[in-house]
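Heads up, one of the protein chains got dropped from this complex, but the rest are sitting where they should.
And now, subunit A:
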Amino acid sequence: MDKRGELASSIVLVAFGIGYFIYATNYAWDSLANPGPGFLPCIIGALFTLLSIRLMLGALPRKSKQAWQEATATTEGKDRKSKMMPLLIVLILIIYILILEWAGYIPSTFLLIFTGIKVMGERTWLKPLLIATGLVVFTYFLFIVWLQVPLPQGKLIPIGGI
């Protein structure tokens, strides 16, 4: 990972560690001989925060400003599209989780596969359509018809239950 990305992710880690630690102090510490529910979270949270700070310090601009710019300049050549793709995929996955309960497993999985393949750079419409349909039909027959396991059934299109 380049230095700038490392700095950004370590800041997120430090923030997460501090938040975790503060929340962990809500739980009882009790004594060393008889540790309470807050004992392990406090220690782990503090260690995590300290190590993340160490990671952040290592990623900070160290020598001159020029060297820092040279170190961060290496990734500029990459086109924006391929940089955005991981973010888009994560976004699609989050949307998938959010609509899963409402739309049901079968429709939302179809949408996930279809949009996923399109985002990853597939030009045609037929191929993602075929893959998504095939996978959904396969899942339907395997789990619902053969193994009789109910999948999350949506309120929108009620298929998936038995």
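Everything below uses one rule, namely that contacts are C-beta pairs under 8 Å (C-beta built on N, C-alpha and C of every residue); 3 or more make two chains touch, one makes a residue touch a chain; residues count from 1.
To be clear about the criterion, contacts and distances are computed from a predicted model.
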Name per UniProt, for the chain absent here [options: "Lipopolysaccharide export system ATP-binding protein LptB", "Tripartite tricarboxylate transporter TctA family protein", "Acyl-CoA dehydrogenase" or "NADH-quinone oxidoreductase subunit J"]: "Tripartite tricarboxylate transporter TctA family protein"
Per the touch definition above, residue among A:Ala15, A:Leu91 or A:Met120 touching the missing chain: A:Met120
Which residue of A:Met85, A:Leu98 or A:Val137 touches the chain not shown here: A:Met85
Candidate in contact with the missing chain, chosen from A:Ala8, A:Ile44, A:Ile95 or A:Leu111: A:Ile44
Residues belonging to subunit A that touch the chain removed from view: 13, 20, 23-24, 27-28, 35-37, 40-41, 44-45, 47-48, 51-52, 54-55, 58, 82, 85-86, 89-90, 93, 120-121, 142, 147, 149
